[in-house]
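Shown here: the complex without one of its protein chains, the others still in place.
Let's turn to chain A:
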């Protein structure tokens, strides 16, 4: 036992050394400074084909520099896949953080809770263009009645279908969700190597319209407190409708249960599916595949004939970081980036749908392809609960797990929805 005393000394020393260091917490309060010159740092997302976007942004920056001559702006395009880490790191280390960032609109509430985004309620109200922003886009930058940025573009999904397959089989584009299911089964029966409609157990945004169309909600509540509504009778009907598309009659569970949104679009683009729920942003991918020139798009139908299922309003926002030391300049740059003019140009360059209702009407007139998507937006869209808990619910795969449990037959709809509701309520509860 000669070692024991030495070990004890060592341990004691280690404990003394260690107690001095609690886990790190960065001081992310607003800097209080508002410098009128210097360098602004901007982080925007790197798109698959980024050049056209850079051109639009460069034009905005050129105007901005004319207005503020002694200000420099550096723009960095960050990869979408690693954005979560990058932006978390920026919140953790305000010194190396950017002043203006682009972010996915489902992340808004989480970033606000993290203490990263600046409250821009006054600036947004005073911005004359903001009154034309559509309500869902406005909702996607609003948390607890305060505004934390400007909507940059919206993304919305609709029903892609193969015109050649439909013509050959004498089918018409479905007008209700029931017809959609029937049509999908007819196609798969006639052409077993095609999925009638490609669906994915992990494709939450493709499944949500089924819940909403049946009158269900993900969660109900306002402001800080939400309660899950995923196990309500109406929502369960929607879950039933979506999960019934999995199976040997349409999209075999063994293959489709694990698919996400991109997988279903890929299946459609490569000619393996007669229908798919894809976004306006999926256009390029489909054009690049085998389905090119042999497809059309209609809004995803609702329960009643002629109605449109409420779609999820995805898209991105631009915001200002709380830690910025150039608040006025940063807000001005944000407004310019997300202005009507810039959004119109961004559509021409990238095909991203503008968040302003009037600009969107103009571009729809120019480009017939976006009409079904604009119609879907006009019919009313929905958004995920504006709660910081949503980030947790999303990343812990609550909804994909629920769908997959039903699809694989592990649980019935009631039990799976009940479990999902409990997990959501836990998350809403702990997010306070």
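Note that in this section a residue touches a chain if its C-beta (ideal position, glycine included) is under 8 Å from a C-beta of that chain, and two chains touch if they have at least 3 such contacts; residues count from 1.
Please note the rule applied: contacts and distances are computed from a predicted model.
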{"item": "Listed names \"Lipoprotein LipO\", \"Protein LplC\", \"GntR family transcriptional regulator\" or \"Sugar ABC transporter permease\", matching UniProt entry of the absent chain", "value": "\"Sugar ABC transporter permease\""}
{"item": "Per the touch definition above, residue among A:33, A:172 or A:410 touching the missing chain", "value": "A:410"}
{"item": "Among A:98, A:174 or A:201, residue touching the chain not depicted", "value": "A:201"}
{"item": "Sole residue of A:257, A:330 or A:370 that reaches the chain not shown, by the stated touch rule", "value": "A:257"}
{"item": "Absent chain, residues of chain A that touch it", "value": "10-11, 13-15, 17-18, 21-29, 88, 91-92, 110, 113-116, 201, 252-255, 257-258, 388, 391-392, 395-397, 400-402, 404-405, 407-408, 410"}
